[in-house]
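Sharing a structure, written as C-alpha cells. Questions coming.
Complex shown without one protein chain; remaining protein chains in place.
Up next is chain A:
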Amino acid sequence: MTALTLLFTLASIGISETVYLIRTREKAELPVCPIGEGCAVVLTSRWSKILIIPNDVMGFLAYIAIAFMSALLLIEVEPTALFSLALKILVGFASLASIFFTYLQARVIRAWCFWCLMSACTIWLMGLIIIFSKTI
C-alpha cells in the first residue's frame, strides 16, 4: 500500500503542476519560474509540442492514468495483473520521455525549466518506487 500511496501522491502533484502549466499557456501568460529563468524559453520553444499535442497535456493525461491505475490497484479491482503491467509500461515510457526532454533542455534548447525538471524527477521517482516495490 505504501508504494501505491506514494505513486498516487506523486501523480497528484503532477496533475496539479500540469494543470497550472496548461492554464498559464491558455491564458498566454508566462509561468512563475521559482528557480532559474529558463522556464519561458523552454515552454515556448518548438519542443514544447510533440506533433500537435502540447507536452503539458501529454503529462496531464499520463499523471491522470497513473493516479487512476494506482487507485484501482489499491482497491484491488480486477484484472490487477493487467493494471500493474500497464502502470509499469506507462511509467517506463514516461521515464524515457523525461530523459529525452532533459537532454533537449541541456543540449538543444540550452535552458533549464524548473517545472519540466520537477516533472522529470517526479516520473523518475515513480520509476524507482516501482523498481524497489514488492507489491506492484
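To be clear about the criterion, a contact is a pair of C-beta atoms (placed from the backbone, for glycine too) under 8 Å apart; a residue touches a chain by one contact, two chains touch by 3 or more; residues count from 1.
Operating definition for what follows: contacts and distances are computed from a predicted model.
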Subject >> Among "DoxX family protein", "Sugar transporter solute-binding protein", "Gas vesicle protein" or "Autoinducer 2 import system permease protein LsrD", the UniProt name of the subunit that does not appear here >> reply: "DoxX family protein"
Subject >> Hidden partner chain, touching residue among A:Ile15, A:Cys39, A:Ile123 or A:Ile136 >> reply: A:Ile15
Original post:
Considering the entire assembly, which residues of chain A contact the chain that has been omitted?
Top reply: 5, 8-9, 12-13, 15-16, 19-20, 23, 67, 71, 74-76
